[in-house]
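Every protein chain except one is present and positioned as in the full complex.
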Amino acid sequence: MNINILAFGIAKDIFGSPVIELELTNNATVSNIKYLLEQRYPRLKQLSSYMIAVNNEYALPEDTIHHHDEVAVIPPVSGG
Amino acid sequence: MNINILAFGIAKDIFGSPVIELELTNNATVSNIKYLLEQRYPRLKQLSSYMIAVNNEYALPEDTIHHHDEVAVIPPVSGG
Amino acid sequence: MNTEIKILDTPLDVAGCIDWVMSPDAGGIDVFVGTVRNATKGKPVVRLEFEAYEPMAIKELEKITQQSFAKWPLIRVLVHHRIGILSVGEVPVVIAVSAAHRDAAFDACRYIIDTLKQTVPIWKKEIFEDGEVWVAAHP
Partner (left out) sequence: MNTEIKILDTPLDVAGCIDWVMSPDAGGIDVFVGTVRNATKGKPVVRLEFEAYEPMAIKELEKITQQSFAKWPLIRVLVHHRIGILSVGEVPVVIAVSAAHRDAAFDACRYIIDTLKQTVPIWKKEIFEDGEVWVAAHP
């Protein structure tokens, strides 16, 4: 399945776009997404940390992704 | 010497006036003032506590009063 | 000057107080706004009356703000206290503190209101339907 990945802050700069498409197998996990992203965008590994959000919630590495999920890369937050 | 005693809050109500006059000997202390006031206005003894201020500073019981000092009765404060 | 202390018999201007402590060096401002509650221990309050021993109140507030500058790295501190008759919902006190970092602003603002309530010669009378009470006067 193809999943759109939203990007914010520095992740948007690294991707060069506010959204990219990733091709995933059906049982793909958050971990798998991070691996694929880091393969394609090695600069992600230089961040202090980053999280994946699924449907507007922080996701765990073992969470699996479903077809209509909204997936986003969340670099270190700095609001306030 | 005669000293004016300023009164605020409930002390003003107890004295029935924002200022009263007290006759003191020359070496009178804050303690002596409290004794005289409580003699004349026994309701002062029912307060949670009260302080005497001399020249806009909280005074200690042993502090002595001088002729031109500004003396005030400070019942429990409740600002804010 | 980095400190403004006032005892006023007119409504306090909360927005103006915050503007006064703003500074290009500041990263955070903490503001305490006291408001007149409609009840005390379940008993409806009609209005409040505040009275101050003004010169001494100013002197005590100056001590408290000076202590705050000694304890924390602050930029500006403002204390405005109202006196006279206040209705429910009106504002008897505004304390505003700016600092480069927010922890100092929070700590100092809380210290100032806590200490004000202990040492500054200002008195509050609560007026109920059936009588009135000087707050904290009796045990």
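Each chain gets a letter, A, B and C, in the order it is written, and its residues are counted from 1.
Here is the rule we use: a residue touches a chain if its C-beta (ideal position, glycine included) is under 8 Å from a C-beta of that chain, and two chains touch if they have at least 3 such contacts.
Everything numeric here is computed off the predicted structure, so don't read it as measured data.
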{"item": "Among shown chains, those touching the left-out chain", "value": "A, C"}
{"item": "Touching residue (missing chain; options C:I7, C:L74 or C:I113)", "value": "C:I113"}
{"item": "Option touching the unshown chain, where C:I5, C:V31 or C:V133 are the choices", "value": "C:V31"}
{"item": "Interface residues of chain C (partner: the chain not displayed)", "value": "14-15, 18, 22-35, 37-39, 88-89, 98, 100, 102, 105-106, 109-110, 113"}
{"item": "Where the unshown chain meets chain A, residue by residue", "value": "6, 8-10, 12-13, 46-48, 53, 56-58, 72, 74-80"}
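Just so it is clear, only the chains that are shown with their structure count from here on.
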{"item": "Chain whose average C-alpha position is farthest from chain C's own", "value": "A"}
{"item": "Geometric centre distance via CA averages, chain C-chain A, whole Å", "value": "48"}
{"item": "For chain B paired with chain C, centre-to-centre distance based on mean C-alpha positions, whole Å", "value": "26"}
{"item": "Centre distance in Å when chain A and chain B are each reduced to the mean of their C-alpha atoms", "value": "72"}
{"item": "Residues of chain C touching at least two other chains", "value": "none"}
